[in-house]
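Missing here is one protein chain; the remaining ones are kept as they sit in the complex.
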Amino acid sequence: MTTATDAIRPGGGPSATGHAEEKDYLNVDNSIMSWLFTLDHKRIGLMYLASVLFFFFFGGVLALLIRTELFTPGADFLTYFVSGKNAAELKLAAADLYNQLFTLHGAIMIFLFLIPSIPATFGNFFLPLMLGAKDVAFPRLNLFSFYIYVLGALFFLYTLASGGLDTGWTFYTPYSTSTNTAVIASTFGAFILGFSSILTGVNFVVTVHKMRAPRMTWTRIPLFLWALYSTSLIQILATPVLAITLLLLIFERALGIGIFDPAMGGDPVLYQHFFWFYSHPAVYIMILPAFGVISETISVHSRKHIFGYGFIAASSVSIALIGFLVWGHHMFVSGQSPLASLLFSMITFAVAVPTAIKVFSWVATLYKGSIVFNAPMLNALSFIFLFTIGGLTGLFLATLATDVHLHDTYFVVAHFHYVMVGGTLVAFLAAIHHWWAKMFGRHYNELCGRISAIFVFIGFNLTFFSQFVMGSQGMPRRYFTYDQVSPELLSIYTRMHQISTVGSMILGLALTFTLFYLTHSLFFGKKVHNDSDLRWTGESMEWKAATPPSPHNFHEQPIAYNGPYDFKEIDHSLGGGH
Amino acid sequence: MSQVADHAHTEHPPHLHHHFHSSAQQAASAKLGMWVFIAQEILFFSGLFMAYIALRYLYPKTFLAAHEHLDVSMGALNTVFLITSSLTMALAVRAAQTSNKKWAEINLLLTIGFALAFCVVKYFEYSHKFHLGIFPGKYYAYTHIPGNPEVFFGLYFVMTGMHALHVVVGIGLLLWIYLKTRTGAFSAAYYSPVENVGLYWHLVDLIWIFLFPLLYLVK
Amino acid sequence: MNALNHLIATATFWMPRQASDVAVELDNVFYFIYYLSVIFFVGIIAAMVYFSLRYRRKSADQRTSPIAHSNTLELWWTAIPTVLLAVIFFWGFKAWVTLNVPPANAMEIQVRAWKWGWEFTYNTPNTTFTSPNLYVPEKKPIKLVMTSNDVLHSFYLPEFRIKRDVIPKRSTVLWFEARQATGTWPEETARKQDPKTGKWGDVSLSKPYNLFCAEYCGQQHSMMMRKVYVLSQAHYEKWVAEKEKDAGSDKPLDVLGQELYTSKTCNTCHSVDGTAVLGPSFKGRYGAKIEFADGTSGQMDDDYIIESIEYPNRKIAKGFPAAMPTFKGQLDAKQLRALVAYIQSVNGKYNAQKK
Partner (left out) sequence: MSHHKDSHGSHEPHVLPLSIYFGVFFALMILTYITVKVSQLGLGALAIPIAMTVALIKAGFVVGYFMHLRYDDRFLSLFFASSIVFLGVFFAFTVYDLGARDTWVPEEHTQVNLIDGKPFCDPEILKNNDRRKKVCDEAKKRGDHGHGHGAHGNVVKAAAHPTPAKRGVAKVAQPAARPATPAPVARPTTPAPAPVARPTTPAPAPAARPTAPAARPTAPAPAPAARPAAQFDAASLAAGKKLYQANACWTCHGNEGKGDGAAAAALPVKPANFALGNYKYGGSLGDIYKVLSNGSPNKASGMVAYAHIPDNDRWSIAKYLLSLKK
């Protein structure tokens, strides 16, 4: 049992000074079966990482196709991919292809990347480590939810093969019950993916409650775990409503039971209530883990205790709870009653306050810190920049008057890309670089990391800030061609679309470059022999485990004597503080 | 497998997984996991009840006219079956807690029996409706109910069908627990699986307690 | 036309031209939130950049401050945003109410959306006609009562800042009032050379507004765009008169007759399946001898039908109340022949050739 006092060197366990022959979770058993049927939360995390990245790049390619088509007002780029006798037929076939592209881009990115990315990959890998536990509460359930994820993804691939999907990721009835594309296959896929998300949530809630290290009270767990805990609450309480909505949609198409389909006497606005009751909390499932990652990276890379720990933890949980009351702001113009819209708009403003508190606290953490501009920190700072724009533009969409003009235009597209890509994706990049050495025991090339962070930032802003301008000028969403627009609007739309397409190329290149140098570092990166080789270490418990961690994380049960952010560089004689 | 220091005084019980420190922690985790799963199931069925409320609001007369075609006596019989199966399930869990293998097996068999009876009654109810031509959704072919009966029966079949599916899954779980009880796997020290299946079964009964009045009784 | 150029000048960097007073109000709300956001954004980013550069790590063991939180700071940056958000909410709500409640004297136009097109139905005192594009008089509130044939669509006029979903089997309402005409009727044109193709053609000088479908509705979601023409009151009346002239239609006689049978509500008293309601049924009596209330009798032929429609009380059928009103003056000769044709077709004695 090493006592806390001599924990000057972060690597507490004997293995830290051990040599290469000490087995870590990666090389303990290299057989395929040991990977496919592993119960080790770290290996499951890596399997999630691989599949999540595959679908991210697949969705990214679809996005590039869409952007290239929109470079010019008319229908031209996609007409090369379709067949038709004359120009009109080509244009209509290309329109169908375009509709399938944006639908699959939306569905794949949301269900297969954004929802599982940070919780399933870094949550699975680091939650037990940060708690000082050997594994999650139900390892077999954890593996089961990974294979449900794979099964759901297979259904999506089957949808691709059997006629695609052209209903938009929202599956709005009555269009989704009347189109002849493979709606049942994709809804069933999303239904199964929902269970993977629920079961991961169950696992995390039980682990955080029951398997914390000795003396690790609720105020000593890292903020990344507070974020994951709030996310799991949403996953458990919101996803079932999506499950029942999609099941009812499947019955609606197969049996025509008439709950949502007006032809049989149902009410399509009722479907929107069902759908958005899940889908708004789902956007918090996507962004809360990103908040957790940013809280970790900002404090570790400025070697300073996070500013306002209590407020940030409380705001994570309050965002999760209030997130359930605001879904109606997606339906202000959809025939929802005016009084309900009034109520939803009022509560939506209440959600903006905790988000603002978080951003202010991160910036306050930088004050009097010791900041180094490495890859995770650059990504974290670009997160704050991009997420602030995303959050502030949310105000325009929450206000009743302006939402009428801006709803279903490119303003909304830009808003949720700023929050999803600028937020969750950039935080994902920050997390990958922050924990890369700890996960794989190898270093990525720091210069490449910084270059990729900067280019992602530039490409992203070019792509999506132009869409803000286009959106407020009235360009509607999901439009294949915009050539019949009146002249003065046409010139604005064309210029903005062109800037956006160029930006998307830069963003695409930057992300491929990131994938390249990270995979390169897996095989040729500088090996990490002991913790002194690490470029940075934190004070939360995952840094006390070996690098890369041993199969059962810790050789002896670590005790949480100090909080996760009590860095040794903090000079308590400087005064101030709690 | 290195032992955790504070675990030395009791030998390693067979059922304890390596990543838990004590069987108390494991049992508490299993129970919390099950209750979280039950919360999720409740919200799953909430969608169906919300659909019921919305459609009843839209079609009050149809609902009144159509639900007279549901047979109250069969519904009441099913309620009795489910409540008794809930009782026998609770007794089975109690028997497992007191390491009383014999009574645990008897109660489990009774629970499975009542569950099967529920399914049989459900089969008769459905077959009678199909015989009348009352099929879900667009296949509906019974002309004697005014208003929009397709919607009511569509909803009826989805709600009771989804509940029946959960009953069938419950029967599978009960069989699995019954077989494990026969091999003597459960005792006062380790009865979490029986307890969790019991919680799931009571949830199924809970759902029916609300389904029965809403669909069969309410005028 | 110079008034129109002034109108186009109202377009700003963020917003298209302001076609209505409501649009001006909404732009004010938009720019209020916009400037507030810019202030907050610049504040946050400046602080971030300054802190990051000022406290860059200069030496490996650079000391950092132990400040972990301060209640006063937390209080202020919760209170101030909440107050500002409340202001935004109320202003937005006030503007939204004007948007959502049509004035009582608004002129009503029926809008029908279908998979991939719009149709506007105008009810004028003497006829109803439809038009693919929306023509409206200036400075007059217009109320659109909208419904869809198949799937969800959304009626979106960016220049008026209004949008409303159009739902099948349900009607939704939207209103706007154009500030200025966007052209004349008949449209003035000027010969211009198309820059791309070099061909000479006459290009209309009016600058109509755009009508988009904003709710995804399938293959031609982006191609069902239409134009909104705003005309001065005089031009608008000229346009309506023109449209009414060519609104007549030539359907086969018995089909026209059947339409009249329901639209003139003959079905209220006369059935077509032989059962008597208030009056005798049309079926089964055509051509037969029928007695009248005053004891006389006669044959139910075409002349008797036309006579009874115009002067019902002359020959009242026996056993039926004298309750039939006269329709004289409401049906022209062609419509009367159409009704007779329909009664013949009900009794299976209608031959299309005989006009």
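Should a chain be cited, it is by its letter among A, B and C, assigned in written order, with residues numbered from 1 in that chain.
Just so we're on the same page, contacts are C-beta pairs under 8 Å (C-beta built on N, C-alpha and C of every residue); 3 or more make two chains touch, one makes a residue touch a chain.
All values derive from a computational prediction rather than experimental measurement.
Asks: Among the chains included here, which ones are touched by the excluded chain in the whole complex?
Replies: A, B, C
Asks: For review purposes, identify every residue of chain C that touches the missing chain, sorted by number.
Replies: 93-94, 97-98, 100-108, 110, 121, 123-126, 143, 145, 147, 169-173, 262-265, 267-269, 278, 321, 323-325, 327, 330
Asks: On chain A, what residues meet the omitted chain?
Replies: That gives, for chain A, the contact residues 209-218, 237, 241, 262, 265-267, 269-270, 273, 277, 324-325, 327-328, 335-340, 342-344.
Asks: Spell out, residue by residue, where the missing chain touches chain B.
Replies: 9-10, 13, 21-25, 27-28, 31-32, 35-36, 38-40, 42-43, 46, 49-50, 52-54, 56-62, 65, 68-69, 71-72, 76, 79-80, 83-84, 86-87, 89-91, 94, 97-98, 128, 131-133, 138, 140-149, 188-189, 191, 195, 198-199, 202-203, 205-206, 209-210, 212-214, 217-219
Rule of thumb we're sticking to: only the chains that are shown with their structure count from here on.
Asks: Using CA atoms only, can you tell me which chain is the most central one in this structure?
Replies: If we average C-alpha coordinates per chain, A lands closest to the whole-structure average.
Asks: Roughly how far is chain B from chain C, centre to centre by C-alpha average, rounded to an integer in Å?
Replies: About 51 Å separates the centre of chain B from that of chain C.
Asks: Residues of chain B that touch two or more other chains: which are they?
Replies: There are none in chain B.
Asks: Which stretch or stretches of chain A touch chain C in the complex?
Replies: 92, 95-96, 99, 166-168, 172, 174-175, 178-179, 262-263, 268-269, 302-311, 333-335, 338, 342, 345-346, 349, 352-353, 356-357, 359-360, 363-364, 366-373, 381, 384-385, 388-389, 392-393, 395-396, 398-402, 404-405, 407-409, 469, 472-474, 476-482, 484-486, 488-489, 565, 567, 569-572, 574-578
Asks: Looking at the complex, which residues from chain C come into contact with chain A?
Replies: 8, 11, 13-17, 25-26, 29-30, 33-34, 36-37, 40-41, 44-45, 47-48, 51-52, 55-57, 61-69, 73-74, 77-78, 81-82, 85-86, 88-89, 91-93, 95-96, 99-100, 150-152, 154, 156, 158-159, 161-165, 167-170, 172, 207-210, 212-223, 225, 227
Asks: Spell out the part of chain A that touches chain B in their complex, as residue ranges.
Replies: Against chain B, chain A makes touches at 1, 133-135, 137-139, 141, 198, 201-203, 205-206, 209-211, 236-241, 243-245, 247-248, 251-252, 255-259, 264-267, 270, 274, 552, 555-557.
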